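One structure is given below, encoded as structure tokens.
All protein chains but one are shown at their positions in the complex.
Chain naming follows the written order as A and B, and within any one chain the residues start at number 1.
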Amino acid sequence: MKKGDSIAFFVLIFLIILLPVLSGSTYTLTVGIFSGINALVAIGLCILMGYAGQVSLGQAGFYGIGAYVSSVLSLHIGLPIVISTIFAMIVAAIAAVILSVPALRLKGHYLAVATLGFGEIIYIILNEWGPGGPSGFGDIPHFSLLGYTVDSTTGYFYLIWGLVAAVMFFSINLIHSRTGRALRAIHESELACNAMGLNVVALKIKVFILSAVYASLAGSLYAHYVTFISPSSFSLFYSILVLMMVIVGGITNLWGAIIGAVVITVLPELLRRFEELDVLVYGLILTLSLMFFKKGLVPILIEKIKKLRGFAVAKH
Amino acid sequence: MLTVFLQFLFSGLTVGAVYALVGIGFNITYNATSIINLAQGEFVVIGGLMMWFFSESLKLPFLVSVAFTIVTAGIVGLFMERLTIKPLKNPDLLLMIMITIAVSIVLRGLLMLSFGKNPYVYPSFTEGEPVSIYGAIIQQQTLWVIGITGFCIIVLFFFFKKTITGKAMLACAVNPTAAQLVGINVSKMVMVSFVLSAIVGAIGGIAITPISLMEYDKGPMLAVKGFCAAIMGGLGSNRGAVLGGFLIGILESMTAGYIHSGLKDAVALIILLLILFFKPAGIFVSKTMLQLRKF
Partner (left out) sequence: MLSIKEISKSFGGLTALRQISFDVKKGDIKALIGPNGAGKTTLLNIVSGIYQPDNGEVIFLGEKIVHLAPTKIARKGISRTFQHVELFGNMTVIENIMVGRHAKTKSGFFSSGFKLPFVMKEEREIQRKSEEILEYINLGHRKDEYASNLPIGEQRILEIGRALATEPRLVLLDEPAAGLNMRETRNLGEIIKKIREELKITIVLVEHDMDLVMRISDSVTVLNFGEVIADGTPLEVQKNPEVIVAYLGDEEDIPRGYNAHT
């Protein structure tokens, strides 16, 4: 891990531990929990899009698979939640392979529309064949591990942000490894990657699987936290929301995914008063950040810090 | 038996006509800019809802309402291009995709704000007895939809073949640098293409709303299906888009009728994925064309 990453990582852990202590308010923690769930999906999309350069407008599909598969398995078959969550990840991974094998020949717009189509198909399947149809179902068991059931808000906060930290640790290591370099190289020039003997197809499939597994994990956590789910949480709008998180935070930086997830999750809470405005506000934020803050919050912040530091050094 | 089949066929042709128009809208911008404008579906919604506003809410005469609606849509297309597409210097593809998505969300937000979440409808263009063929009923509006689509296709055909602006737009598509060199104002052509595609979409919306109602969030699905129609015949080919649009419309209405109405959207999506995966250049396209295209 590089120095900047290590510092950021410690700050993250520090905040995770401290927040429930400082602010015991259930409301704050609940918003925090949803931010964490979204962050998991956003980290996956960030690796997929920002690093490997593959567009996806279908992350809601994998998120939905995670939620539904794990809920159904734990509720109806009585599997332990950890097992059902892992099982859901496997299903999501298989779906990712089925989607990516043909889709990864496509680029740009074609890939965007293909993934969008995939997400919508999952959405239709959930509506038609999911338990409860469009109105969804409840009584999903709470998360439990080794006989200990998580049912307090604080418990969920630690569980989910603990997983965010773990996923972040894994992802940062990955990005700074041989594999991460290869992913970035694919983004730059597939032609050159092929000439260097990189197995471009395999790498793309694997990174798709990774993003699907993250989204599935998030979906399962969501379901076992809210204990009631319906297809509307897994529509195209969610895919676009995740896209926004990644872009607002800064698509070229993994930390941007977390910051973006928090911002985009907290924002509607702040905008509660203007209920009807939310779609418009989302759209404007996305448009404006694409036009004027193309790089996103975190990369801009890093530049600022570097400049300040350069200034300080120059002064001495 | 036959009656039911024909009934499904006619309703398929009706929605298919709108998909064809959306597909043509995609082609117009794609040909001039190689951008796929994912806000294309919103133009249709704007057409339907604004038409309702002018004709039902303001009670303006029919033709005036149509004219105002088309102008409104054109202005939206114009603003979209001038405010979001033009200012981007050398954008990469990813940015382009996302910016059109972003605009589509803004439009959807505006539509929701102005019209709420309810579906809207207004009466057919003409009142009168439906036509009956072998017992299957064809509403007069259905004939309007198909007629208007046909009319649009013919007008566009002459526009691109006969008018200077139309030919210049095609030239930009083939080679923007060369077009610039012979004195074509490429930037203006890009603008025209957005306005034109918005108008084509809006016309579809105006025509279809009396039959299938219109609500603020119909855009994405319309866009997906229109895109599907457009790539069926190979992006850029209007003839292909029309064929594709009708094909999807018919398959969709057959599925809804014979299998299950909840699956009608799935049909178009599955066709879309199959085409993208196996024949991304389109199913009516020759092999040499295929080699020249990039995906």
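Heads up, the rule we're going with is that a contact is a pair of C-beta atoms (placed from the backbone, for glycine too) under 8 Å apart; a residue touches a chain by one contact, two chains touch by 3 or more.
All values reported here derive from a predicted model rather than from experimental measurement.
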Which listed residue (A:Ser6, A:Thr26, A:Ser135 or A:Asn194) would be found touching the missing chain in the intact complex?
A:Asn194
If I consider the whole complex, including the chain that's not displayed, which of A:Pro20, A:Gly64, A:Gly136 or A:Gly180 touches that chain?
A:Gly180
Based on the whole complex, identify which of A:Ile140, A:Leu210 or A:Ile229 touches the chain you can't see.
A:Leu210
Please give every residue of chain A in contact with the chain that is not shown.
170-171, 173-174, 177-182, 184-185, 188-189, 191-200, 206, 210
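In this section, only the chains that are shown with their structure count from here on.
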When centres are defined as mean Cα positions, the distance from chain A to chain B in whole Å is 32
So in the complex, the part of chain B that touches chain A is made up of which residues?
36, 38, 84, 87-88, 93-95, 97-99, 101-110, 112-113, 220-221, 224, 227, 231, 260, 262-263, 265-266, 269-270, 272-273, 276-278, 280, 294-295
So in the complex, which bits of chain A are touching chain B?
49, 53, 55, 57, 102-103, 105-110, 112-114, 116-118, 120-121, 124-125, 127-128, 236, 240, 243, 247, 276-284, 286-287, 290-291, 294
